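Shown here: the complex without one of its protein chains, the others still in place.
Note that the chains take the letters A and B in the order they are written out, and that residue 1 is the start of every chain.
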Amino acid sequence: MSTERREVTPINYLNATTGWKSWLFTTDHKRIAVLYLISITVFFILGGIFASLMRLELTTPQGDMFSSDTYNKLFTMHGVVMIFFFLIPSIPATLGNFLIPMMVGARDLAFPKVNLLSWYLYIAGGIFALAAILAGGVDTGWTFYTPYSTTYSNAYVMPAVVGVFIAGFSSILTGLNFIVTVHKMRAPGMTWGRLPLFVWSMYATSLIQVLGTPVIAITLALVGLERVFHVGIFDPAIGGDPILFQHMFWFYSHPAVYIMILPGMGVISEVVGCFSRKRPFGYSFIAGSSLAIAVLGFLVWGHHMFVTGQSMYASMVFSMLSFLVAVPSAIKVFNWTATMYKGSVSYNTPMLYAFGFIGLFTIGGLTGLMLATLAVDVHVTRTYFVVAHFHYVMVGGMVMAYLGGLHFWWPKITGRMYPEIWARIAAAITFVGFNLTFGPQFLLGYMGMVRRYHSYAPEFQPLNVLSSAGASILAVGYAIPFVYFLWSLTKGEKAPSNPWGAKGLEWETASPPPTFNFDHTPVVTEPAYAYAKEEEVHVG
Amino acid sequence: MNHHVMPVRTYVLIWLVLIIATGTTLGVAYIDLGPWNIVVAMMIAFTKMSLVVLFFMHVKQQSNLTKLFVVAGFFFLAILIFVAMTDYGTRSWIPPGNMW
Partner (left out) sequence: MADQAVPMEQHSPFLQHHFDDLDQQLDSSTLGMWVFLLTEIMFFGGMFGAYTIYRSMYPEAFASTSRHMIPWLGGINTAVLICSSLTMALAVRSAQIGKRNLIRIFLIATMIFGIAFIGVKFTEYYLHWKDHLVPWAGFQYPEAPQFFRQAQILFCFYFFMTGFHALHMFVGLGLLTWLLIKNERITFGPTYYNPVEITGLYWHFVDIVWIFLFPLLYLIGAHS
């Protein structure tokens, strides 16, 4: 009699079919999410390399490591890669793709093949961007302002704008898929009022993707045409207005920052609810504020143009509207805090990232209000104050939310637990490294250090050295999860379906889920986040 | 929901109205109405578009959700055009050289 006990791995979406074709031609939203996860990580590392080179140069006041042309290319490529190829797709294409069908109780997204097309478009756009980098780089800034980008730049502008154009369509199709899925594929009983807050924020994000991205597409297409034909509608020589480019560019690029942050806010709502063992406070306000941010976000783009030649009256209008858009974001922060009040809070890694998000996003958001104040902006625009502001919301906010979400749903995606101790250490290192990197930049900006220059006045050096040192710590904080996530794929503890005791349809299926998500279409009968008071959370 | 079949007569009638409207646009363009030329032209164009949307594209029979999406598209386009115009419309209010 054989005493061998064989553990049979149940069939799930990861092992159901094998071979590279089953991955590259998959229409399973979960596999596509994993494909995105890998490619987005590659671009994050690339963008991080550019950032590291910049911070290295900035340790000394002189521009001694790189020529100014090269430095221009570094900050341009850092921006282009991080914004278009990391931040914008990050949560939507990975967590959104993976979770939305399960969260609404569906077998897949509305258009699975379009979903795969989205990924291929993302890769195609990425190839063009890489081509631009390898050929010699782009030096226009990620903002591609004319007439430099259309006429005077000698760098590889065309492949860069083509890459962003194509990646834009990847974003549009993802948004389209999510909108139709949420409208048409909800399981019986899954009313709008029972949707997880993550779905609400992804829906709002998708609205922005669908309405805003086409505008930057046409804008960059017009830049490309002007570069090819040496004449175009932004050409000052025939009466063209460079500020028109800025209007059209920022009409998308401001809502784009809400594309970047809303998914993060959705993650935080889920994490805070779970690790407070409470239904998020003010569910309808959180849901409604996501939609409000999406709509109001389209009305404020002129605050990027206060000093470039826009009419002062238009600037005043944009300034007031920019104050308004802070309100729904603040509503969320208050609601998350109220969720924790009298909740049963535990400090698992996702919750640590959520705490980091709430604090750092608040700082970033408040400094955004300072920038929205016309009279202040005149002095601090184009300084490191702006750089610090957007890194606080994007990195202190969004990247932390992304990491928090990755940790929260890692057991569901991979069927493995990550090592909790190392994860908490990494979260702490990230928090310290982040603040050391970007906190001093507020001071530098206020004191007058200009952005996008590789040399600066010598009195700014101590804070710059602090910032660069912080960057190296931040890099360690990011490297550690990379290592243990990979380690966990084979050595991590096998995860149960619901390691956190969380509420949500995705936790009612196996970890990792089967290919069609559920054995039977779920029927929803209880409200969202029906946490009972006595439930304990599994601490890994 | 999309199962109601419109009669051929309806489509042909709409087609006829569209053709006549096109002719009208062309004809009115040659009459000098000053600033009203563009207004009339756009009003006719909006009417033609509405007919195509409601009848050829079946929106008249569709759910309110579809109608909402159609309106939303034009609403955001209107934001792009009109809010950008607040810049161009007000630049002349301050003589050049009087800003920061």
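Convention: a residue touches a chain if its C-beta (ideal position, glycine included) is under 8 Å from a C-beta of that chain, and two chains touch if they have at least 3 such contacts.
Quantities reported herein were computed from a predicted structural model and do not represent experimental measurements.
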Residue of A:53, A:81, A:166 or A:217 touching the missing chain in the full complex: A:217
Absent-chain contact - pick from A:38, A:237 or A:532: A:237
Which of A:192, A:229 or A:347 contacts the chain that the document leaves out: A:229
Subunit A, residues in touch with the chain not shown (by the definition above): 106-112, 114, 172, 176-177, 179-180, 183-185, 188, 210-215, 217-219, 222, 225, 229-233, 237-241, 244, 248, 251, 516, 521
For subunit B, the residues touching the chain missing from this view: 1-3, 5-6, 8, 11-12, 14-15, 18-19, 22-23, 25-26, 29-33, 37, 41-42, 44-45, 48-49, 52-53, 55-58, 62, 65-66, 69-70, 72-74, 76-77, 80-81, 84-85, 88-89
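In this text, only the chains that are shown with their structure count from here on.
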Where subunit A and subunit B are represented by their mean Cα positions, the distance between them in whole Å: 36
Subunit A - residues contacting subunit B, complex: 183, 211, 215, 243-244, 247, 251, 298-299, 302, 307, 310-314, 317, 378
Subunit B - residues contacting subunit A, complex: 65, 72-73, 76, 79-80, 83-84, 86-91, 93-94, 99-100
